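Left out: one protein chain. Kept in place: all the others.
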Amino acid sequence: MSTDEFYREHCPVTGRLISPMTDSRYRGIPTFFRAPLARSLSECDIALIGVPFDGGVTNRPGARHGPREIRNMSSLMRTTHHVTKINPYAIRRVADVGDVTFSSVYDLEKVGAEIAEYFDCIARAGVIPLSAGGDHSITYPILKGLGRGEPVGLIHIDAHTDTWDAHKGSKFHHGGPFRLATEDGLIDPERTIQIGIRGAQNTEEGWNYSRDKGMRVIFMEEFTELGVPGVLGEIRRVVGDRPAYVSFDVDGLDPVYAPGTGTPEVGGITTIEALALLRGLRGMPLIGADVVEVAPPFDASGNTALVGATLMYELLCLLSESGEAQSQVGP
Amino acid sequence: MSTDEFYREHCPVTGRLISPMTDSRYRGIPTFFRAPLARSLSECDIALIGVPFDGGVTNRPGARHGPREIRNMSSLMRTTHHVTKINPYAIRRVADVGDVTFSSVYDLEKVGAEIAEYFDCIARAGVIPLSAGGDHSITYPILKGLGRGEPVGLIHIDAHTDTWDAHKGSKFHHGGPFRLATEDGLIDPERTIQIGIRGAQNTEEGWNYSRDKGMRVIFMEEFTELGVPGVLGEIRRVVGDRPAYVSFDVDGLDPVYAPGTGTPEVGGITTIEALALLRGLRGMPLIGADVVEVAPPFDASGNTALVGATLMYELLCLLSESGEAQSQVGP
Amino acid sequence: MSTDEFYREHCPVTGRLISPMTDSRYRGIPTFFRAPLARSLSECDIALIGVPFDGGVTNRPGARHGPREIRNMSSLMRTTHHVTKINPYAIRRVADVGDVTFSSVYDLEKVGAEIAEYFDCIARAGVIPLSAGGDHSITYPILKGLGRGEPVGLIHIDAHTDTWDAHKGSKFHHGGPFRLATEDGLIDPERTIQIGIRGAQNTEEGWNYSRDKGMRVIFMEEFTELGVPGVLGEIRRVVGDRPAYVSFDVDGLDPVYAPGTGTPEVGGITTIEALALLRGLRGMPLIGADVVEVAPPFDASGNTALVGATLMYELLCLLSESGEAQSQVGP
Amino acid sequence: MSTDEFYREHCPVTGRLISPMTDSRYRGIPTFFRAPLARSLSECDIALIGVPFDGGVTNRPGARHGPREIRNMSSLMRTTHHVTKINPYAIRRVADVGDVTFSSVYDLEKVGAEIAEYFDCIARAGVIPLSAGGDHSITYPILKGLGRGEPVGLIHIDAHTDTWDAHKGSKFHHGGPFRLATEDGLIDPERTIQIGIRGAQNTEEGWNYSRDKGMRVIFMEEFTELGVPGVLGEIRRVVGDRPAYVSFDVDGLDPVYAPGTGTPEVGGITTIEALALLRGLRGMPLIGADVVEVAPPFDASGNTALVGATLMYELLCLLSESGEAQSQVGP
Amino acid sequence: MSTDEFYREHCPVTGRLISPMTDSRYRGIPTFFRAPLARSLSECDIALIGVPFDGGVTNRPGARHGPREIRNMSSLMRTTHHVTKINPYAIRRVADVGDVTFSSVYDLEKVGAEIAEYFDCIARAGVIPLSAGGDHSITYPILKGLGRGEPVGLIHIDAHTDTWDAHKGSKFHHGGPFRLATEDGLIDPERTIQIGIRGAQNTEEGWNYSRDKGMRVIFMEEFTELGVPGVLGEIRRVVGDRPAYVSFDVDGLDPVYAPGTGTPEVGGITTIEALALLRGLRGMPLIGADVVEVAPPFDASGNTALVGATLMYELLCLLSESGEAQSQVGP
Partner (left out) sequence: MSTDEFYREHCPVTGRLISPMTDSRYRGIPTFFRAPLARSLSECDIALIGVPFDGGVTNRPGARHGPREIRNMSSLMRTTHHVTKINPYAIRRVADVGDVTFSSVYDLEKVGAEIAEYFDCIARAGVIPLSAGGDHSITYPILKGLGRGEPVGLIHIDAHTDTWDAHKGSKFHHGGPFRLATEDGLIDPERTIQIGIRGAQNTEEGWNYSRDKGMRVIFMEEFTELGVPGVLGEIRRVVGDRPAYVSFDVDGLDPVYAPGTGTPEVGGITTIEALALLRGLRGMPLIGADVVEVAPPFDASGNTALVGATLMYELLCLLSESGEAQSQVGP
C-alpha cells in the first residue's frame, strides 16, 4: 500500500475517495493530525497516543481533557515542514491508535501498570510512540513500558525537575516521574538534561536529587544566557548519540504561551525558542516522545492546545527520521 | 453481529475489547455519542452526519465548527433515556458516517448540490439521517437529497421562519431554505409547522410567505400561551401521521441556552420546553432530523454544543422508533 | 424629508445611497440600532443617548462601557416588531445623539449636574429620551433634567429599590436615585412601582423608605405569584394615565440573562417576562426611559448587552407611540 | 460577647473597628460571607466549611477549586433575608472554620476517613456544619462523621441519584455516596427524597437501587408537573419531622444556571425554583447541609459560584433556625 | 478650516464644542481612532476604511467582525507618537469613511469587484487609504482599485505567502491575493518582500511561486537571524524608493499576540518587533496600507483587536508623512 493509499479513505456514504489530512481543517473527525485511526499496530510505524489521565496532579486538574483538545487543534497542522521540508507522513505510516484505556482510574499504581502494559505492547510491535498527556505522572509508566534493559537518555523540557519524593501519600504524582525512572534504571541520569527549570519551591529536595544523580539541570536564567544554540550544545554533549526519549511539559513554556496547564510558572521559554530547540535535535536517535500537562479547562484561548499540537508535529518530524526507528520499522 | 459487538471494538494496541460509549466520557475519539465510525452505509440503520458549512449566514459565521463541537460534547450523553427508557442503540445500529465533503466551498449552489447528492445516497441506502449543521441553508439540499416524490411534513423549531427571499444576491442563504423547499415540492406547507418565531424584521415578507402558503406559524407569544401540550396538539393536527422531517435551529431557544449561534433572538424557548416538545413527537413517522446553527466561536461556556448534543440524543430516540424507518431498515 | 430619506445616507466614497439599518448587521459604525447620528436635536423626535458613567457603583464597576456595547449589539435589532407590527422608525425620527460629555468624572455631584443639564436640553427641545447607562445613579439627574414641575410616575424594574440613604460618604450612588428623586419631587412615590426586588440586605432601611413613601414594591416572590398579567394590572393601577418614566436596571433580570452587571442577585425576572411586561405598557404616556447597569467587563457571552439592546428596542416601540410625545413632536 | 462584637474586628494597622460583612463587597479576605475565621469550634454555632476534594469525579474535575470561588462570590451576599427577614448572624455565631486538610489526596478511602474524622469533631462540638464541596463523594464521609447512631432523613437535589455501584475500580466515587450511606445506616432510605433526577444512563442500576430501597425519586418531569409546592409537600411527607440533612448538587440546576460543574445535564431546575424549594424547608430540623460540584474551571461567567453562595445563604438561614440545633447550641 | 476645527464637533444636545479624540476613551461612537466620520472624500487626506468581508477564508471565519472591533479598541490610541513625536492628525485630515458596502456577499468575484470599485474612487480622489479587514482576500481588489498602471512594491507581513493557487473551487480566497496581484501586474514581485512566513503546508506550491517570481521571502527563522535591523535593510533594498503598499496580516504575529485570527501559526513575530519594523519604514513612499485577519470571535482577551488598532496607528503615522501622498493631497 502506498502512503497515498494509507492516508486516504473512501467516504462511507458517497464512496468517493477523500483525503482527510488535506481537506478543510474544520472538517471531519479530529484524530491527531487527522491521521488514520489504526485498527492494529501492524498498520503503523509511528503511533499517536492519548493518555487521558490527570489523577497525579498536585494543584489544578484538567489534563485528562488534553488529548482531545490537542487532537482538535492538531487539525491546523499540515504535512511538509517549512524549515526542514520533511513530510513525516511520506516517510512513515503515522496513525492515531486512540487513547489508553483504564479499568481503574482512582488508583495511581494501577493506572501506572495499565499505561506500562500499553507501552510495552507498543515497544514489542516495534512502533515509535508519540503521546499526548495527561499529567506528567504518565511518563514514568511510559518509560517503564518502553524499557528494554538499558537506561535511555532523557531530554526533558519543564519548569520543574519532577524528581521530587512522595507528596500527600504517594510517590506516583506528577512531580516525581523522573525520580522513579532513575530509581528503576529506566533513564540514565547522566544522560538526562532538564531545561527551563524555575519557580520557587518549598524545599530544595527535588533540585538536589537531580543534581546529586548527575542530571544536567538548565535553570531558566542559564537558558537565557546560553541561548538556544548553547542549550543544544549541552543537550548533545549530555545525551550523546545513544537512544533517548523527549518529554515536553508545556509548563516549561511561559504561561502566556501555555496558560492551560496545572502549575504555571511565570518567566519561561518562548515558543520560538521551543521550536528551534526541537528542530535542533534532528538526527538524534529518539525512541519516543510525549507532550504533557495541557489542561484545556484553563485554556480560554485554546492556544495551549494549539502549541501542544505544534510541538507534537515537530516531534513527529524528528521521530520520522530517527535512526533508532529506522532499524526497527520498515518503510 | 449483535448490537454489543457492533458498539465494541478491540484496542489496536493491547487487543483488549473496549466499549467506547460507556467508558470515561473524556476518553477517546469524539465521534457523535462515541458511536462507531461506519466504513459503509450497509453497516448502519441510523447515520449521524456532520454538515460543516456556514457560507449561507447573514450575520455571524462559525457554524462550520458546529459538528466538531457537538461531537465533542456528545460524549456526555449516555444510552438509556430517563423518561422513555428507550436505548436507541439497542434498537438500531447507529453509526457516525463523518462529515459531508465539499469540492467547492465558496459557491452556495455547488455546495447545495454536493449536500443533496450525499443525502440522496443516504436515502437510497434506506438509512435514516440525523445531521448536525452547519447553518440552516443546509436543510434545503438535505430535503432535496432525501426527497422521494411526495412532499414531507415539517416540524420546524426556530426564531425565524426561514422562508425569506433572496438576500444580498442569493436565495440559497440560511434565511430561505423552507421557501426553496416549498417551491420545489419537497415539503408540504400545509403539513408544516414553525415554532418559536420571534424577533423584529426589516420586512414582513417571510412571515407573509409562510402564512400565505398555509404553514402553521406559532410565534413565541402564542407558544407561551399554548404551553408545550398545546403546541404538541397543533403539531399532530398539522403534520398528521404521514412522513415528516424535524429541523431544529438552536436559535429557537433563548440565547441563554444557546448563546453560540449566528442570529440570536432574546426571549425564546427553554430547554425544558424543547425536550418536552421533542419527547412529545414519539410515534410520529419521522424520516430524518437535523440540529443546526450551533456556532462554537460564540459559545464561551460550551452550553450551546451541549444542548445541541442533547437535542440530537432526543431526536435519535425518536428516530430509533420511527415507524417509517422500521419498514425500511432491519434490526 | 421622508423617513426613508432620514434613515438613508450616501456613501462618502462611492456616492451610492446606503441604508445602514437594513444592511448586513456586522457592517458599519455601531450607533444605537444603526440609526443616523444627529447633528442637532431639531433633526429628531426620539433621541438615543449614552450616559457612560459608573462612578456611583457600590461594588463591581464597568457600566461606563455599557453604551458602547449596547450600541454594538443593537445592530442585531431590526425595524418591525413581530408582535405589535410597530415600526418605530416609520412613526418618529429616531437618532443617536451620542454620549453625554463630562468635564469632571471624579465628582458625583458635578457629574449629576452635567447629566441634568443635558437632559434639560433634551426636554426643552421636546425630544423624547431613551438612554443607556451607566450605573443607576444617572437616573436621578436624568429625571432632574426632564423635570417640568409636576412629579412623574415611575415604572422601575430592578432587584433593588434604589431608595437607600448615603453610602460611604455620598448620597449620589447607584443605590439611591429614587430616594433623591422623591425628595426633590421629581417622581410621585404613590405613582411609583418597583418590580423584581430581591436579595438580602444589611439593613431594611431602603425597603422601608419605599414602603413608607407609598411606593408599590413587588418583591420577586410576589412577581412569581402575580405573573406578568397581574403585575401589569398593578402597574396601570398605580401609575394611572398620567406621564411616567420607565427605568430598567438589568439586574432586575436573573443573572443568567444579565451576568454583566455590578450587583447581580440570583433568582430574577426572565427575558420572556420582561419583554411581555414592556409590551404590556403600550398606550401609557411615557416621557422617556432608560436601561442601566449593563457592565460589559462581566459579560463574557455578550448576552447582557444583547438583552439591553432588545429592551431598548421594546422601549423605543413604546415611546414611538406615546401619547405624551405625540403632543410635543411632529410626525 | 454580643453578636456585634463577634462579627467586628479591629484593623491590625489603624486599630479602628471594622465590620467586614457590611463593608464594600470587593474588600477584604474572602471567607464565606466574610464571616470571622474561627480559631476554635467553641467560638461558633454554625461552621462554614470547605471540602476541596474532587478525586471522586467520573468526568470533568475542578470542584477542588469550589470552596475558594464560592467564598469569593459569597461576598455578594448580605445579612437580612428579603422574604423571611431572618438575619442568621443575629441568631447564631456563624464562622468560617477553613478547609478540611488532607494528609493523603490520592487515595479515596483515606480522604474519606479524614473527612469523616473532621465532621465527627464538628458533631462532638455540637456545631452545625454548612459545607461547600468538592465533588459529591464528600457527602458520604460527612454523613459518617456526623452520624450518631440513628439514620437521618435526606433531602437531595441533584440530576443523579448518586446511588450507583463501584465505577472504574472504586465505590467511593461521586456517583455513589448515598448507596454507601444507605448501606452504612447513615441515612434512612425511606426518609430520603431525591429531586431533579434526569439524563440518560448507561444502565438503570442506580435508579433501581433508589427505588428498591424505598427512596422517593422525583424525576425532572415529575418536578415540572408537581411544581414547587407539590414537591415541598412530598418532602415533608417523606422526611417527616425528624432530623434530616440537605445535600445540594448544583448539577440539579439547569446548566445555564450552573455551567461550572462536572456532569451537567440539560433541562434542570431553575434558581427561582431552587430558592423557593429551600425556603419551603423552613422549620424542619436540619442537622447540616452541603452544596457540592461547583467546578470553577468550567464557570466562565462565575455564575455557578454565585449561585452556590446564594444557596449556601438560604441554607444558612434554615440552619440558623433549626430546632435540632436550638437544643444544642446557646445563643 | 484648521485641524482643530476638523477634529472637534458640537454636541447636538448642548451645543458645546467637544473633542472626541481626546475625551475619555470609553466615551462616544467608536469610529477609527474616534476620528470624524467623513461625509465626502473631499473632506479628507487619509481615509480610514473597514472592509468587513471574510468569505474568502479557508478555515475559521470571523474577520467580517474585524473592522468593528478594531474601531472599538482604537479608542485607546492617542495622537502624538512617543518615539517619532509625529501627530498624524496635525499633518493630514484623517477621517473614517465607514465600511465598504456589498450588494452581494456570497460571490467572491462580485465582492472583489465592489471592493475594487470602492478603492478606485479613493484613488481618484487622491486620498490615501488605510484599511482594516476582513480576510486577506480583500487585498487583491484593493490593489486593483488603487492600481494606476505601474506595478507597486509590496511590504507583506504574514505567516503565509498568500500566493497559492485555487482552493476548493476558487482562486479568490485569502491564500491567493498576491498571486492574483502578480498576474494582473498590480504588484512587482521583484519589489515584493514577504516577512514572517512559517508553518507546515500540504504542498510547496505557494512558497515556490513566490520564489520563482522573484519575491524576497523571509521565513521566520531568517527573521530571527537577521533581527529587525537586518530585515529593514532587506525591505529597503528590495522595495527601493518607488511607491509601495503595506499589507499586514496579523497572523504574521505569534498567536499569543494575535489569537483572534483564522489560521494561527505558532512561533511568530512579537509586537515589539512589528512596531519597530513599521517605524523603520519611515520615509518610504507608501500609497496605502491594510491590517487584515483580525477575527474577534476567536479573540477572548481582545488583544488582537488592540494590536490591530496599534498597527493601524503606526501605519497612519507613516502614511501621514508619505512623500507620495504629499504630492497628491494638500495640507
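Just a few scattered comments:
In order of appearance the chains are A, B, C, D and E, and numbering begins at 1 in each one.
As a convention for this text, contacts are C-beta pairs under 8 Å (C-beta built on N, C-alpha and C of every residue); 3 or more make two chains touch, one makes a residue touch a chain.
Since the structure is predicted, the reported quantities are computational estimates derived from the model, not experimental observations.
Although it is not drawn, the missing chain touches A, C, D, E when the whole complex is taken into account.
Among C:Ser19, C:Ser42, C:Ser103 or C:Asn202, only C:Ser103 touches the chain that is left out of the view. Residue E:Tyr26 is the one among E:Tyr26, E:Tyr140, E:Phe178 or E:Phe248 that touches the chain missing from this view. Note that of A:Gly214, A:Pro229 or A:Gly267, the residue touching the chain absent from this view is A:Gly267. Touching the chain that is not shown, out of D:Gly98, D:Gly126, D:Gly240 or D:Gly280: D:Gly98 (per the contact rule at the top).
For chain D, the residues in touch with the chain missing from this view are 11-16, 18, 23-24, 26-31, 37-41, 43, 47, 49-50, 52, 64-65, 68, 71-72, 96-102, 105, 117-118, 121-122, 125.
Remark: the residues of chain C touching the chain excluded from display are 54-56, 60-62, 64-65, 102-108, 110, 168-170, 172-173, 297-298, 300. Contact between chain E and the absent chain runs through residues 21-22, 24-26, 76-83, 85, 256-257, 271-272, 275-276, 300-303, 306-307, 310, 313.
Note that only the chains that are shown with their structure count from here on.
Taking the mean Cα position of each chain as its centre, D sits at the greatest distance from chain E. Averaging Cα coordinates per chain places chain A and chain C 55 Å apart.
Shared contact sites, meaning residues of chain C that touch two or more other chains, fall at 24, 26, 256, 300-301. Shown here, the protein chains touch in an arrangement that is not a line, ring, star or fully connected set.
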